[in-house]
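Dropping a structure here in C-alpha cells format, bear with me for questions.
Here the complex is missing a single protein chain, while all its other protein chains stay put.
Think of it as A, B and C in the order they're written, each chain with its own count starting at 1.
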Amino acid sequence: MIGHAFMGAAHSQAWRVAPHFFDLPVRPVMSVLAGRNADRTRAAAERLGWAEATSDWKSVLERDDVHVVDICTPGDTHAEIAVAALDAGKHVLCEKPMANTVAEAVAMAEAAERAARRGVRAMVGFSYRRVPALGLARDLVAQGRLGRIHHVRAQYLQDWIVDPAAPLSWRLDKEKAGSGALGDIGAHIVDATQFILGDTISEVMGTLVTFVPERPLASAHSGLSGTAATGQTGPVTVDDAALFLARFGSGALGSFEATRFANGRKNALRIEINGSAGSLAFDFEDMNVLQFFDGTEDAAVAGFRRIMVTEPQHPYVAAWWPAGHGLGYEHAFTHQAVDFVRAVAEGTDPAPSFADGLQVQRVLAAVEDSAASGSWQQV
Amino acid sequence: MIGHAFMGAAHSQAWRVAPHFFDLPVRPVMSVLAGRNADRTRAAAERLGWAEATSDWKSVLERDDVHVVDICTPGDTHAEIAVAALDAGKHVLCEKPMANTVAEAVAMAEAAERAARRGVRAMVGFSYRRVPALGLARDLVAQGRLGRIHHVRAQYLQDWIVDPAAPLSWRLDKEKAGSGALGDIGAHIVDATQFILGDTISEVMGTLVTFVPERPLASAHSGLSGTAATGQTGPVTVDDAALFLARFGSGALGSFEATRFANGRKNALRIEINGSAGSLAFDFEDMNVLQFFDGTEDAAVAGFRRIMVTEPQHPYVAAWWPAGHGLGYEHAFTHQAVDFVRAVAEGTDPAPSFADGLQVQRVLAAVEDSAASGSWQQV
Amino acid sequence: MIGHAFMGAAHSQAWRVAPHFFDLPVRPVMSVLAGRNADRTRAAAERLGWAEATSDWKSVLERDDVHVVDICTPGDTHAEIAVAALDAGKHVLCEKPMANTVAEAVAMAEAAERAARRGVRAMVGFSYRRVPALGLARDLVAQGRLGRIHHVRAQYLQDWIVDPAAPLSWRLDKEKAGSGALGDIGAHIVDATQFILGDTISEVMGTLVTFVPERPLASAHSGLSGTAATGQTGPVTVDDAALFLARFGSGALGSFEATRFANGRKNALRIEINGSAGSLAFDFEDMNVLQFFDGTEDAAVAGFRRIMVTEPQHPYVAAWWPAGHGLGYEHAFTHQAVDFVRAVAEGTDPAPSFADGLQVQRVLAAVEDSAASGSWQQV
Partner (left out) sequence: MIGHAFMGAAHSQAWRVAPHFFDLPVRPVMSVLAGRNADRTRAAAERLGWAEATSDWKSVLERDDVHVVDICTPGDTHAEIAVAALDAGKHVLCEKPMANTVAEAVAMAEAAERAARRGVRAMVGFSYRRVPALGLARDLVAQGRLGRIHHVRAQYLQDWIVDPAAPLSWRLDKEKAGSGALGDIGAHIVDATQFILGDTISEVMGTLVTFVPERPLASAHSGLSGTAATGQTGPVTVDDAALFLARFGSGALGSFEATRFANGRKNALRIEINGSAGSLAFDFEDMNVLQFFDGTEDAAVAGFRRIMVTEPQHPYVAAWWPAGHGLGYEHAFTHQAVDFVRAVAEGTDPAPSFADGLQVQRVLAAVEDSAASGSWQQV
C-alpha cells in the first residue's frame, strides 16, 4: 500500500478485517507500506499493521511477493504510480478521484486496458458504492421499483473549513488535489448516483466558488488536521463549493452540490431519487438506513419507509451482525477489498473500472468547463 | 357553552369553522356563553364569537333556543352541569376528564342513559380520537394489519411545570382538577389507546409522584399562565407524573406515562403499538404523520413508513386541503363537533359516550388505588 | 373576494378566523364573493360564509361598502382585476404568482404605486412568509446568528401529477397559469428565501422540463381534481419541473428546485441555509419545526436543534395554543389577513408589496430566459 494518511488507515483496516468476515478465495497479506518519509512510514506501518515499510514506492513494484498495489496518496501521484504498477503486472486499487486531470485519467484507463489483456486488474476506490444502503438502492432501481427516473438530488455536505481560520492543507492546493470540493466529494456523488441509476451524466451546467480565498499557512510537517499557525497566509487554489445541474442519458434531471461550507453537516452524503413508481432517499449521517417510497401502494398507507439496511438479505450484511446492529464508515472499505480480491481471484473485471473512473473525471472536467464558460457542457 | 379558557377557545373555533368545511345536517348557532364572572364572560363572548353572555349557567338550561350544552369548565363542575343539562333535555358535549371521581362519573353515565331514552345525547371530549392519524391507526388495527397486539407504549409528555418557580394554578389543585398529569393528560392516552385497539384495560399497576410539592401562589385573578407572584407558596395536591403498567382484555401489555416534567417535550402524546403482523408509532409533535411497519413485507424492503395522513382517503381529511397541507391542533375539535352534530341530528349515540368516559375514569381510579396499595388493581 | 377554489377556501377561513384570535383595529366583514358562474358562486358563498354572491366582479368595485378586494383567481386575470380595484380605491390582496408576465406585473406595481399615494394598499399573497417557523428563520438571520450566508438550498416538491394519467387542468395550461411548477411553487421558494435572507437574487441559470407532454382532457366542468375522462388528450404547455442555480446579491449561492414529480413528497417546501456562524433547515411537511445549528457552540454539544416553533415568543404563536399544540396549513393565511388588515388600518405599506411581487416575477422570467438560452441570466 502506498500512502498512510486517512485513506491509508481505512484501507489497512479493510485488508485486516475482510478475511475474518468474508470467505475470500485468497488471503491478503499486508506486506509493505510505502510513503515519502522513511521514519513516518515506519511508524505508520507499525501502527497500521504492515510487515515492512519503505520510502521508495518503485521498489515495491519490483517485488515478486507483491501482487496488489493499493494507492492511497494525493491525486497528483495517482497516474504515475498506477500506470507503473499496472505495467509491472500488479493489480491496482486506486483511491478516488482517480486523477487530477482527464489526460492523466486517460493514460490510466489505457494502462488498465493494456493490463486487462494480461489478466491484471484495476479498480477505483469509490467506496460509497459498498455502503449496503446504496447497494440496495441500486437493486431497487434495477428491479424497476422506481419506474422511469425523473429526478436525482445529490449533495455532499461537509463543514470542516467553514472557519476562515482553518489552515491551508494539501487538499486546498490545486497542484496536489486537482480540485476542491468538486473532486474530493463531488466525485463521490457523481459515481454514486450513476451507480445507483445504471446511467451516466451526459450534460452539465455548473458553478464553482471559493468563499475564503486566503488561509493561514500551517507549519511544514502538519497534516490534514495540523493547525500550527505560522502567521502567514497562502491562496486557496481550489473550489470551496461546486453546484451543478445535470442531464442523464435517460432524461433524468440531476441537481448536484458539493461543499465544505455546510455548517453543521459533517459528512452528509445525501441522495434522493424520484421515479414514476417510487422514490429513494439516503443520508450518510444515518448510513444504515435507506428511505423508500413505493408509489404503487394504496395512498392511505403509502409513505417513505425507513428501511434499516441491516438484514441478511441486504448487500454485504450477512457477513456481519444480526439485524439492527449497524455498520460504520470503514465497513465500505472492507466490502471494497472483498470485491476487489474476489474479482482478481476469479479473473473478472472489478467495478468501478478505470474506464468508469475516467468517465467520472470527464464529468468533473465538464463542470469546470461549464463554470468557466457559463453554459451547458457536454460530457 | 360553559367555560371560556383554553378549551373554550378551542371549542368556539370548532363550532365556528365546522359548517364551512363539512356538510352538516343542522347548522350550529353560537348563542350563549356562560362563565362565573359577568365582565370576563362578556369579553370572552365578544372575542370567541358568542351572541350572548351570562354568569348564570342554569339560566341557559331554561332556554328553548339552546339545544346543545358544551361544558368546558374545570372537572369539579362537570357532573353537576352535565346531569342538569341532560335532565333538562339538552344534548351535552363534556370536556375530559369527564369527572373528578368515579362516583360523579357514575351519576353522569346514569343521566346519559336516562337522557338517551328520550333521544338526548351525551359525548365526552376526548378530542385526540379525531386526529386523522389516530383514526387511521384505529382503522389499520381493525383491518387486522397489526395482527395480535402484543405491546402498547403510550406517553403523554409535557414540561410546563418543570420549573419549580411555576405558580400554582387550578390544574395543580385536587379540589378543582381531581388529579394532575394522570387525569389531565393520562386520561387522553388511556382513551386513545383503547380507541385504537377497540379493547379495554383490565388491570393496572402504577405509581404517582409529585416532584415539586410546594409552589408560589399566583395572584387571585391570574389564570393558567398567570405569574404574578405573591411571595407565598401553597401545596401541590395532585401528581406531577403518573406511570403505570397495564393489561388489556386481549392480553396486550401496556406501558403508560403521563408527566408535566419531561423537559423539552411540549405536547408529546406518543403511542406505539406492536402486533404480530405490524406496528404503529405516533407523536403529536408531528401530528400529521403516522408511522406504520408492515411486518408481512419482504424484510429487504420493510421499514417504518412515514405516512403523511393528509390524503383524501384518511379520516376527516377530504374536507380540508390537498395532500401534504397539514392540519393543526384545533382541527380535532372541529371534527369532534362535526361527529357530535351528526350523531345528534341522526339520532345515534355519539362516541365516546358517557359510559366510555366512566370506564376511563375507572382506569384512572384503579391507577390511584394501585399507587396507594403498591399492587395490581382490577379496573 | 374574487375566486372560490382552493385559495378561495383558504382565504375565507382566514377572514373568518382572524378576528377571534388576533386584536384587529377593524373587523373584516365577508360581504360579497365574485365568480364566473352565478350558480356555483352562490353555492360557494353559502359554503364559504360570504353574505352575497355575484358573477360580475366589476360590480364589486362600485360598491361603497367594499373596502378590500381579495383576488384568488387564476393568474391570467390578476392584472386586470388588481389594477381596476386599485384604481377604484380598493385595498388589494392578490394571490401569487402576482401575474403571468413581467409586463402585467409592471402594470400592477405601477397601479400599486399610484394607489399608495392615495393611501390605498396592495399586497401579494406569499403566504409561507407567515408560517411561524419561517418568521423565526428570518429573525435568526437578521440577528446575525447565521453569520455570512454561503448556501441556500430550496426545494418545493410535490407529486400530484406524477401519474401520466392525471388529467389536464388549468394549472397545466400556459394561457391560464402562466407557467407550471416554476410559477406555482417555484415562486414560493424564491419569495421565502429572499424574505428569510433579506436579500435578492441577482443572477440565475436554470432549466425547465415537461416530463409528460400530453395528458387526458377532463370534462368541461371538472375542477382541479376532476377526473372524468373524455378519451381525448391535450398538450401540457407548462413545465413539470424547474431547476436553477442562483447568486444572491450578498454572494450566497442558491440551488432551487420546483417539481410536481417528486413521488411521495406531498408538499415538501424545504429550505436549508448555511452560514459562517450557523445553519437552518425547514420542511413544510413538518411545518411547526425549524432546525437550527449554532456553529458557535462547543462542538461536543453542537447539533441541529429541532425547535418546536410553538412558543409564545415565536411569530404569531401567542395568539393560538399552548406550546406543542401545532398549527396547520391555513394558519399562514390567517396571519396574512391579520398583517394586511393592520397595515391598511395603520396606513403603512404591507409586505410583500406589488414591487416585491414584480421582483419575484423578474426572477421567474430570468429562469425562463436562462432555460431558453442555456446561459446565466441577470435578473
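Quick note on the criterion: a residue touches a chain if its C-beta (ideal position, glycine included) is under 8 Å from a C-beta of that chain, and two chains touch if they have at least 3 such contacts.
Just so you know, these numbers come straight off a predicted model, no measurement behind them.
From the set A:Ala34, A:Ala258 or A:Leu327, the residue in touch with the chain omitted from the display is A:Leu327, counting the whole complex.
Of B:Asp76, B:Asp184, B:Asp199 or B:Glu257, it is B:Glu257 that touches the chain left out of the display.
Within the whole complex, the absent chain has one touching residue among C:Gly249, C:Gly303 or C:Gly374, and that is C:Gly303. Where chain C meets the chain that is not shown, the touching residues are 136, 140, 289, 291-292, 294, 298-308, 311, 313-314, 323. Where chain A meets the missing chain, the touching residues are 6, 10, 12-13, 16-17, 20, 47-49, 158, 160, 265-268, 284-289, 308, 310, 320-331. For chain B, the list of residues touching the undisplayed chain reads 150-151, 153, 155, 157, 159, 162, 164, 205-207, 209, 211, 241, 243-245, 247, 251, 253, 255, 257, 259, 261-265, 272, 274-279, 293, 295, 302-304, 374-376.
By definition in this document, only the chains that are shown with their structure count from here on.
The greatest centre-to-centre distance from chain C, using averaged C-alpha positions, is reached by A.
Distances from each chain's CA mean to the overall CA mean are smallest for chain C.
Distance from the chain A centre to the chain C centre is 41 Å, each centre being the mean of its Cα atoms.
Distance between chain centres (mean CA atoms), chain A to chain B: 54 Å.
Computed centre separation for the pair chain B/chain C is 35 angstrom, with centres defined by C-alpha atoms.
Within chain A, residues 302-304 each touch two or more of the remaining chains.
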